[in-house]
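Note that one protein chain is taken out, while the other chains of the complex remain in position.
And now, subunit A:
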């Protein structure tokens, strides 16, 4: 059967009444799950596995995929309104999204996020459809040394995330790195910095850090500055309309980052988080007005939101064309397929074209539904900011506590959350930026493990990082991105002296 027949088979699945119903259910659930930190897409799909047993596998996968990309789509909401990123892929969204909301442009920020997500998601699906079988070889081209080089490049974002003092940003990043080392070391099985506590053995969860350092720290600030009139969330929601000139400003990052985000998403293990950070730094690097980034820049919000959704579509390339899961969520999706009697793998494309194409085509429909679902809801959701401050503070606190308890059902994590809230507040007090901390935390373990895996493979020789072309290219880009700006600055200075 040719590809065209396969696509037609898939369209039959996706455009059937059932298909449309299930994709709608999936994206609706996904949006809600994305908005609430704690109940992530992994848990939601895991819990649905027994329910989906006996369901038509096409429909089950269409729905579960909808939950997955719906959650990334909806995840921007809590980042923008409350500075509380619920999934790692939406941390970068908070960098400019929350400042925008504080300036009384919450409505616009949510609209920009929705439109960029839609564009990123849709472009991603188009690429998925055109290139999925072709890109299979790209997806497996990365070994540990390549991952190390890619993550190192992402880590250079620390330099661009510093608000003022680079030294402070580096210290903050180092702290994040140190926290990332807590737990069982993957390469030796030794526990590090756990002080005999079983609760620390698997390390500290991302959500504990994100909600502590971002959301709780913000809550503490609100409590302490409660008598100052101009602090805290602006109750003004503003218009949700995006003007023509704003659209023009968004179009650059949207077109670049939907491609870049998709490509990073194709790599198993890199995913939406790294895509969103790399999108943020590249846009900041090439922007005419980089000083606006971090203060509510439209570009700074558009870039990560486009990239994380495009990356989510990209993650389906290794999943559908090779049967390789690129993330925790796609691994659980694979498990769900197995219980329905489908063996996910490289043969899926030829043996189950209706499933393969059905999911891809349903993602177009899903993205349109997401836009239709999200845009009209914005005025209502952003009313959250109209809640009186004392109530909002309590609500956010409860929201964080439930979210963190929901990941492990372990009260120890709640104490950790509180501790990181305090650390986050103290960091702010002495104006250490929190973003490098969380970036280093997210990347820290992956960087360390990929270096050590590489060195095990090479019997300890560092040449492994220079001998492989992709690795070398990334390392050169990393060095240039760090060295060029100061060098150019120096040249300017010298010229001005002359």
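Methods note: a residue touches a chain if its C-beta (ideal position, glycine included) is under 8 Å from a C-beta of that chain, and two chains touch if they have at least 3 such contacts; residues count from 1.
Note that in this section contacts and distances are computed from a predicted model.
Engineer: If you had to name the missing chain as UniProt does, which of "NAD(P)-dependent iron-only hydrogenase catalytic subunit", "Tripartite tricarboxylate transporter substrate binding protein", "Cytochrome C" or "Glutamyl-tRNA(Gln) amidotransferase subunit A" would it be?
Structural biologist: "Tripartite tricarboxylate transporter substrate binding protein"
Engineer: Looking at A:31, A:257, A:297 or A:327, which residue reaches the missing chain?
Structural biologist: A:327
Engineer: Using the document's definition of touch, tell me which of A:2, A:164, A:341 or A:469 contacts the absent chain.
Structural biologist: Only one listed residue reaches the unshown chain, and that is A:341.
Engineer: With the full complex in mind, choose from A:133, A:269, A:290 or A:379 the residue touching the hidden chain.
Structural biologist: Spelled out, the listed residue whose C-beta touches the missing chain is A:269.
Engineer: Please identify, in ascending order, the residues of subunit A that touch the omitted chain?
Structural biologist: So the residues of subunit A touching the missing chain come out as 42-43, 45-47, 49-50, 53, 139-145, 147, 184, 186-189, 191, 198-199, 201-202, 268-269, 318, 322-328, 331-332, 335-336, 338-341, 343-347, 407-410, 446, 449, 453, 456-457, 459.
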